[in-house]
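Every protein chain except one is present and positioned as in the full complex.
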Amino acid sequence: MGEGPVASGSRRRIVTPGRSAIGGLVLALVLLPLVGGQYAQYVAIQVLILSLFALGFNILFGYTGLLSFGQAGFYAVGAYGCAKLLLLTPSLLFGVVGGTLLAGAAALVLGVLCIRHTRIYFSMLTLAFGMMIFSMALKWRDFTGGDDGLVGIPRAPLEIPGLVSISMASMGRYYYFVLAVSLVAIAIAYRLVHSPLGLTFQGIRDSEGRMAFTGVSVRTYRLIAFVIAGLYAGLAGALLPALENTVTPPVAHWTTSADPVLATLLGGIQAFAGPIVGAFLFFMIKDIIVRFTEYWLIWLGIIVVVLVMGFRGGVVSLATARWRALRPGREGA
Amino acid sequence: MKRCASVVGVFLLVVFVAFVAPGPALAACQLGVPVVKVGAQGAASGAHADYGRQINMGASMAVEEINAKGGILGCKVELKFMDEELKPATAVKNTRYLVTEWGAHYLVGVDSSGSSMAIGPVLPELKRPYFFTHAATHRLTEELVAEKGIKEIVRVSVPVYQDGILAALIFKDMPDIKRWANIGADYEYGYTSWNLFKETLKKYRPDVEFVAAAWAPFHTLDFSAHISAVMAAKPDAIFSTPWAGEAVMLLRQAQIQGVFDQIKLWWQAMGGSVDVLEGIAPAVIGDKFKGKLWATARYIHNWPDSAENKAFVERFQKRWSRLPNYSAETTYSAVMIGKAAIEKAKSLDSAKIVDALKGMQINTPAGLRVFRAEDHQFVYNVPAGRVVMDPKYPIPVLGELRVMPVKDYYRWPPFTPVAATK
Partner (left out) sequence: METLAFQGVVGLSMAMYLWLISAGLTIIFGVLGVINFAHGSLFMLGAYLAFTFYGLLGWNFWLAILLSLAGTAVVGWAMERFFLRYLYGVDEAYQLLLTFGFILILDDAVKMIWGGVFRIPDIPAFLEGHWSVFGRPFPVYNAFIIAAGIVVGIVLWLGFERTWWGRTVRATASDREMANAIGVNVPRVFSGVFMLGAMLAALGGALGTPVRVVSPGLGAAMIIQAFVITVIGGLGNLKGAFVGSLIVGVLSAYGTLLFPVFELALIYLIMAVVLLVRPQGLFAR
């Protein structure tokens, strides 16, 4: 089976979805503006943004074994960075790329410090740095607009000087932009985790000592994973300002850091697609529950507790297991 | 007797012909939609939750009354309320949901200034009028409407002029109060209120000093350090802008720190809000503030002394067993203003509704509201006063009311910039 599980022998098996399912999903996403209204596109953009955010987080958590509680910090650097650039020059590409790189740079600097620890100390350290970025967003008023944030950010046209200039004014156009960027980013992440680099991450997660013994600089690879997670968080954040026209400090708060954690957990940390599926579920759960009741947190909380207690593999592994059970003939490994 | 009945019958017929029949039959909606939808939002969780609840109560009551009288141009009205959580991102998401998914024709509400500034720029894309009923930043109307021309923004409630300028105009006449200190809300609303206050007061009273300022962000639990920090400067009076539950907590903590023995006056800008008055009632009854507490609001239920206001308060109490807070009145009036505008425009088109507001002067419970075309601000008057008990009400009210003319305490176009920083 071509798409079978990789990295067999590791404690957690990485499961990948079938090709036809992916093709169908991409087609559905491309056709979405034809069937769904403006709000559906808006929600889809939000889900894609959270997917990228969670995907990066899971490279750090699921693949490398480091639970970060400060990813919102990099998400916010991406968002504020992009917003600042858009306010400076109205060029979407410039803003998004710039915001992402800024977040990557921040992740590099803070990563050098954070990867000195693992486990709970790593989580606490990332929490501290994330909250420092939150404090800056809140208090450095001249630059960030303080509590009121940056407002009036234009949804600038997609411009490549001398080549094209596409207006992004309509939600549909911006949706396609985000979709294209997301698909590319997801594809890159997929290649990454299935490359020797990805396997090294998993090796470090499963047995740090053994990897060190084979001559791998564990810290360097942890740092690489940290920067990748930072870049993805930054990219996710950088797609936000043009959508909302506003960036405010809550994007940097630790409760925002919890979003990719919950999404990943919901979808499953062992599967590449886990964070993406989880992002979709997480967003839809909230979006649908709030229409019927103001008490959506309690439902989310119950789901988290049930998942942690009984289904630590997440939805994707659950579904994959089901699928395998139904079609025993195609059992891979 | 029979004749009498027939006279009454003819009279009713005439009334029917005169007032009802000229329009098409009552049941038919003239706007070509099944129902007119009104989207509302406010803070419905946390220490500020009562504001959202009051927004919901005000809007619900307005919708019920409109429907009882045949709707808007024969169309039934429907309301949907959502929690903005005081988070701009949530407020924007709600707005998008209400318009593009649920199908709102016009929107009312929003408590947080940050939320209003985030919603404003999205409105041209959504093409729906938004009647803001609490968010107080002057920038919403002065910047986004007057300067940037976002026509969909309308504000029915009075902005920070009430908190800062009105206070200065009243306290300039108290010559023995010379040293002012500020315990401010650590966001734009707090900064602007304090800056407008200082700017205005300084004009009339060059002898006044502003001796200290401490800033408390949203969700502050313990104001002890803020209180002791400003009290170290030995002020004559405190200017304070935290609101809702935070105001109640701040006043309690100030009271036990003996602040009211040391100062001459405490201005709690939005202290005239019903939830705050309910919260501090025992302290006012026990004279813990020693009569030194002054406040205003964006509407107070004991003013104006008009039949319309009295009837409104009575209906509200009957419906909800509470007194109406300002966010209830402003939202009630906003729904009514939306109705009046749609009836004038005979359309649900955003631009036409906004056009219909031009020159509008409308009687509301808070008194006459006059639409100001330059910045889409409805201008009306709200007094300030001392927080006192009144045997007519179960909770404290504002007494010794000072009514200032709106031409003095509103800012008027062309607008000059205000420092919106600390």
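Labels for the chains are A and B, by order of writing; each one numbers its residues from 1.
In the analysis below, contacts are C-beta pairs under 8 Å (C-beta built on N, C-alpha and C of every residue); 3 or more make two chains touch, one makes a residue touch a chain.
Note that this is a predicted model, so its numbers are computed, not measured.
Residue B:Met249 is the one among B:Val211, B:Met249 or B:Val406 that touches the chain not shown.
Contact with the omitted chain, checked across B:Lys127, B:Lys148, B:Lys203 or B:His219, is made by B:His219. In the full complex, subunit B touches the omitted chain through residues 44-47, 49-50, 53, 214-215, 219, 221-222, 224-226, 228-229, 231-232, 245-246, 248-249, 252-253, 256-258, 261-262, 278-279, 282.
In the full complex, subunit A contacts the hidden chain through residues 61, 67, 69, 113, 116-117, 119-121, 123-125, 127-129, 131-132, 135-136, 138-139, 254-255, 258, 261-262, 265, 294-298, 300-305, 308-309, 312.
The rule is simple: only the chains that are shown with their structure count from here on.
Separating the centre of subunit A from that of subunit B, both taken as means of CA atoms, is a distance of 40 Å. Taken together, the subunit A residues at the contact with subunit B in this complex read 37-40, 42, 46, 138, 141-142, 146-149, 151-152, 169, 171, 244-246, 248, 250-251, 287, 290, 294.
Put simply, subunit B touches subunit A in their complex at residues 44-45, 82-83, 87-89, 92-93, 96-97, 100-101, 113-114, 117-118, 120-122, 125, 137, 148, 186-188, 217-218, 421-422.
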